[in-house]
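These notes concern the structure reproduced below.
Showing just some of the chains, left in place.
Just so it is clear, A and B label the chains in written order, and each chain counts residues from 1 on its own.
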Amino acid sequence: MRSLEVKNRTSVDDIKGLRLITAIKTPYLPDGRFDLEAYDSLMHMQILNGAEGVIVGGTTGEGHLMSWDEHIMLIGHTVNCFGSSVKVIGNTGSNSTREAIHASEQGFAVGMHAALHINPYYGKTSMQGMVAHFESVLSMGPTIIYNVPSRTGQDIPPSVIHTVSQNPNMAGVKECMGNDRIKDYVDKGITIWSGNDDECHDSRWAYGATGVISVTSNLVPGLMHEMMFRGKSPSLNSKLMPLIKWLFREPNPIGLNTALAQLGVIRPVFRLPYVPLPLAKRLEFVHIVEELGRENFVGDKDVKVLDDHDFTLVGRY
Amino acid sequence: MRSLEVKNRTSVDDIKGLRLITAIKTPYLPDGRFDLEAYDSLMHMQILNGAEGVIVGGTTGEGHLMSWDEHIMLIGHTVNCFGSSVKVIGNTGSNSTREAIHASEQGFAVGMHAALHINPYYGKTSMQGMVAHFESVLSMGPTIIYNVPSRTGQDIPPSVIHTVSQNPNMAGVKECMGNDRIKDYVDKGITIWSGNDDECHDSRWAYGATGVISVTSNLVPGLMHEMMFRGKSPSLNSKLMPLIKWLFREPNPIGLNTALAQLGVIRPVFRLPYVPLPLAKRLEFVHIVEELGRENFVGDKDVKVLDDHDFTLVGRY
């Protein structure tokens, strides 16, 4: 599909300037299909509260639980409905180079502004293989590379980032390896987004990160916007910490899914292997919301505890 | 995906008013993938010459040779690039109700303005089954139903059309059964597009059809626009007849594919089971172009005969 490079109207610089990118949640109907009405509503809340970009089908959006056609459809839908208000970054990465190529071609063809690419998790590969993997997709359009060894089982070392950064489509790195790594990259002129909500304040204001790709902003987009735009604010950071800690006690997006259901902005439907947080944690969330103020959270219904039987878990969909 | 009905911003009436809809050709790269650069160029020519709508992945566009993810991607791409200039009608029909449902949901989700639906070809079904099939998809958005018994092996009788016409999303029928059938429908207030280029002048000006869903307009969009807009013009109709007859001597889109390659606007690449017209027919086409005037055809290169070895046929892609 030769036309892709010339078709994408988003410059790499447009991507490099984004400060608040939300790894948007994908909500479901009781049969496990996408609940696009709820999704569109979540997208509206993000845009109204200052998110400048979204990751569609990231690990938070459970891209790994989608078929590729669902995934590309969701990217196309997001571009079509919201692409003029927000940058749409499709998580078209895969541990299979073939899939990453195919999905990225399709994602750019339906108008996504940038791609998010992961190194080959689970299967892993050599450093040369990792470079070959990224180089297979970088020609297609603006690209963010995502490093999260706690999920992938393999760090993307700076040497690989430096090699692929020669490509003009390389927008930057979503980095989860901490602020020292971030500082090194920033010093070398590489754009960085923090991938850890609990570190992002310092990453941004003390280590030079451009912004954050956030999970927490699904819940409190306005506060996360404030944290990325208003300047150093340790008090705001501290205020958010209990929520952030609560969110990540189990692998993301378990906490987020549970919280959004409790806030009444999505149906309480989980695609397995995710299951809701237990009652005790849900009670904690109600208190966290009360502490931070319901008005800072998305939606306008009362936060609820929900009973175990309120949740639907789907394995076939 | 509950949001579909409310998301589509195209009213059924917008669809009902279209006079020239082109069943757009899908061009290929030598390895059989879509040549989006050539596609976009074909789309531009259509828009500049007055096409008001396109069918994406119709039989002309070889939707039956696409995987569904390719097909939906092409719909999303067309919406994203050209959706503000032209109505994008996705051929999300199938002889499998499941596939028709899935594709139509996805097509509307990525922004198509209307769906084209065929009755279950090859497998066929009873009249009740046919109604159930169409009713499975009509709730999703504006819909055109396509009747072409020479392909499907089964006529959609007026009784079925009348039943499904109760649905407010029913925009009309692309009818290939001739002008008497068309007249009956028009008399009952049903919007009709001719599906036969050789009859469309009369369908439009003598039998009340709204317009045409055309193959020939891929080649001479300006002349087809004239034929649908300028009023009765038997001379123009006669002038076009040799081209139309040439185009349909073999099953469509064999003639069209060959012609577009000869005009230099697509690469001479065919997905099997289609193969180019033989040399003698290609020579005829050169004469037809000379007769009608090169300037009336798309593209600006000299029309060529091409050698057999210029063509690439792909079976695996």
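As a convention for this text, a contact is a pair of C-beta atoms (placed from the backbone, for glycine too) under 8 Å apart; a residue touches a chain by one contact, two chains touch by 3 or more.
Computed from a prediction, not measured in an experiment: that's the story for all the values here.
Note on stoichiometry: the full complex in this file contains 4 copies of its one protein sequence, with 2 placed in the shown coordinates.
Here is the rule we go by: only the chains that are shown with their structure count from here on.
Taking only C-alpha atoms, you rotate chain A by 180 degrees to land it on chain B; that is to the nearest 5.
Per-chain CA centroids place chain A at a distance of 39 Å from chain B. Listed in rising order, the residues of chain B touching chain A in the complex are 1-4, 6-7, 29, 33-37, 39-40, 68-69, 72-74, 76-77, 79-81, 83, 106, 109-111.
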